[in-house]
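Scroll down for the structure; my scribbles are underneath it.
One protein chain is absent from this view; the other protein chains keep their places.
Lettered A and B in written order, each chain numbered from 1.
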Amino acid sequence: MTLTTELKEEFKDLYDKVKLCYQCGTCAGGCPVFKQYSSFNPRRVMEKLLAGDISAEIFDEQQIWYCTGCYTCSTRCPQGIDICHVINDMKNIAVKIKNAPPGIITEMTAILETGITAAKSTSALRKRDKLELPEIPPPDMTEIQKLMEVTGVIAKLNALKEDAK
Amino acid sequence: MKIGTFLCNCGGSIRNIDWDNLKAFIEEKTAENDNFCVYHESLCSEEGKNYLKEVVGREQPDAIVFGGCTPKTAGYLFEQELKGLNISPYQVTGANLREHVGWVSSDKDSATKKAKAVLLGAHNRAGYQAPVEVQKINISQSAVIIGAGPAGLQAAQDLAEKGHEVHIIDRQPYIGGNAVKLGAFFPSEDCAACQTSTGVRGVHQSSVRRCFYRSGFDLHPKINLYIRSEVENVTGRLGGYNVTIKSQPTYVKMDRCVNCDLCSQACPVEKPDEMNLGLSTRKAIYLPNITCSPTKYVVNRDECPEGCTECVKVCPVNAIDLNERETTTTVTAGGIILATGFQEFDPAIVEEYHYGVPGYENVITQSELARLLALTGPYHGKLQKKNGDPVKRLVIINCVGSRSQNYNIWCSNICCMIGIKHAITIKEKNPEIDVYCCYIDIRAVGANYEEFYNKARDLGIKFIRGRPAEVETDGTNLYVQVEDSQADTMLTLKTDMVALSMSMVPSSGVQKIAELLNVNVDVTGYFKGLYSKFRTSETNQAGIFVAGTAIAPADIPTTITKAAHAASHLDLLLTKGSVEKRFPIAEIDNDRCTLCEICVGACPFGAIDVVPVENPGVKMQVNPLSCLGCGQCVSSCPAACIDIDYYREDQILSQVEGLLYDNGETPDPIIITLACWECAYASTDFIGQGCLTDPEFKYPDNVRILPVQCTGNVSARLIQKTFEKGADGIIVLGCFEDKCHYDSGSKASTIRVHLMKQMLEYSGINPDRLEKETVYTESSNRFVETARKMAKRLEELGKLER
Partner (left out) sequence: MSKYAFFVGCTIPYRVPFIETSLRKTLPIFDVELVDLPFACCPDPGGVQAFDSVAWHTLGARNLCLAEEEGLDILTACSGCFESLKIINTHLKNDPDLKSKVNEHLKDVDREFKGTIKINHFAEFLYTEIGIDKIAQKVTNPLSGIKIASHNGCHFLKPTDIMQVDNPELPQKLDHLLEALGAETVPYLNKLACCGAGTRTTDMDAALKIAHEKIVGAELANADALVTVCPTCYVSYDIGQRLMTKHFEKTTLPVFFYAELLGLAIGLDFSAGFKMHTIKVQEVLDKLTA
């Protein structure tokens, strides 16, 4: 996988955000994922960015999608690097190069169709009845869809779906 | 005024100039007042020097212009040769016809044209030069040292041995600073509470070193020790500082107390002993530490119950006086040494290690671990947990609060070694204790340090490369979460104790001293040395020095070296007995001063005092000893009432006028470069030299250079007037902002030039006609590039329309 010039620029921005990293491992040492699943190591992700590794291998392995987004690493990094945020930026790039896990496609599709992520299953509605909970006013779907269109979400989502076929 | 011009061809090396033409020109231009001009092939030859002396002796000029090599070298020749000839070196003005003209110009015609302007400029300026008065200041023969840690002690001893009276002040009731508490020290692997022997105490010959309490420090006839004391106020200047010392009483007479301990036994009060992290107790009357000096008891009076006199009753030598009062002493000192040391960074700030949180009592700092390991410590050297259980495993965490954008950016230099020392101490005594050391990088950079690190590995201490993310507890054990980054694995180290290698930060109170003495501190909060490469122990205040860890974290060998460095500098000053100030300094025209005090803040050396006078209440007064003549006050003063003789505005402008001379011959725009006399001017000389072998160094002949003391001296008015006189472009050439010879001059000038550019724009002058550039010799090509660029730009912009 090769990156376009635009994405290389974004990559450069990421390098600037992590250039003070001295590979101390504080991020990894507190990362809930790394503790259980040693193939995902935020320090190694930083290392690849530092090395200017823009071969997109980082994206191919889909490792970054393991990050839970808990900000534990960002809170503790002695060099003040917002690792969690950097990884999120990387995920944004991964989506652009169509490298997102199926779960994310499902979630985005759900929002596009219903405005929310959790399905209004019959069992859920039955429970609500039993608990005598009021109906939640539904969101205006034309608005949601319009926003997802103008922000380019729909186009990206279609590209991903196309790719998955 | 009779001005003599001496032209010299440097042994024929300045071939580019038509000397006959030049001589005829200056003779014609300056024909009045018996002025004269002579030419010599090589004035610095023996024959040339004799010729020089002969002519000066015969003609008795009031001022001299020297046209030849750079004044940087010619200046010294004249200073030497003119001794006794009734003319001061300040009356010699250089015209740099070699480095600034002959060697950089492309052809004879243009070189001669430029030479005329340069020579005329110097001649104009010479007409303004007068001898500078030499001021002599006496230096009081004593020193004040603040802080009696290893650094202060070493400096005090060195100065006392040289015969100077020393007043040394410490806020603790004992000497030795941090070292008193720290047990054993590397690299010698023996006691921390140890110092160079003064040879004063005892009948035995002075050996290499002795314990603080045996060293005889407090008995030295030249040393006056003030414990439990702090500096209250300082007035005066280099040569005669008046230091007011406020001392809290110890309530025990040093000369009587025999350390019998009866008082302590009688005392009803029990308090946690701060020397031992509160792990043991002491009485309200106590000996701070058995290895301390003076080995005398002290009372914490605020801890005594009302009316209690138990100790007084039992003292067999009547040494206790509970009514002693605070005393204030004022001493005079020729100079001051700041040896206020360091302290550990507050470990609670690095929250993820939970220091100080209930349940985490066994997370401690290296200083605390040192106390646990010390024989004089609360457990007599046995490593145990707070609840008394033995420690089976210890994890050391390095770089806590150091090397971090969140806390302190600096490396504390020695904590790696402190951790290793403690690990070795533990392992050697108790091989069964498991010791881990978690680190980012091991910095073992002193003599024998790497060997020490090897020894630790040899002993089986485990080094994990990773900075722990968190210390947790389950109520009984501690758990250290760390990535072993060499193995890409996550470790959870279950342990009994965690020792944090805390960052070393300046002692509390440094800021107060800095303000009191007008001494600079740098971004780290430590005192700032005058210059980072070699004037490390001097400060921005003449006569105030800094020693030991008050500059930066360091081990004992470095601390002692720094202290000796500071002492030897102060000794130089004291031994001389007086200093001569022979260069020009700032002078304030008090009649025009509006009392805005801007200059006071602009002077990086705190040389301008606001002194009380009857009318109008205060006046600004320049202290001749502190003033270095950089002129930063000059350019700051909104009333333009400060000037520095030799670099006065009229003097500089007269030279500018000459440099702009073109006789209608040069249609080219002319660029005036105001170069600071330090690295900047030296760089222009270097460029001249460089041109001999590398034509790449050449810059256009319409760039003309004159010296200022510092670019901080270049005021907005001077820039404006230089344009008014006819300059088409101006380059302000200084040292790099952080390498300014006068601390902040170049930086101030950069800001000023930036503002000036905006003002030029308002007044319709293209701001590209003004540029600030910074250089040192090794980067002098920066000037060449800027000069070429400006010349090119002015080719397009043309001459400045007035």
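Here are a few things to note about the model shown:
Rule of thumb we're sticking to: a residue touches a chain if its C-beta (ideal position, glycine included) is under 8 Å from a C-beta of that chain, and two chains touch if they have at least 3 such contacts.
Since we're looking at a predicted model, the values are computed, not measured.
Among B:21, B:280, B:473 or B:781, only B:473 touches the chain left out of the display. Think of the hidden chain as still there; on chain A it touches residues 32-33, 35-37, 62, 65-72, 74-75, 82, 84-85, 88-89, 91-92, 95, 100-101, 103-104, 106-108, 111, 115-121, 124, 127-128, 130-131, 133-134, 136-140, 143-144, 146-148, 150-153, 156. On the side of chain B, the interface with the absent chain consists of residues 351-352, 354, 357, 359, 470, 472-475, 479, using the contact rule stated above.
One rule holds for everything that comes next: only the chains that are shown with their structure count from here on.
A straight line joining the Cα centres of chain A and chain B is 50 Å long.
Chain B makes touch with chain A in their complex at residues 352, 399, 403-407, 440-441, 465-470, 481-485, 488-490.
Only residues 20, 22-31, 34-35, 38, 41, 43-44, 72, 75-80 of chain A touch chain B when the two sit together in their complex.
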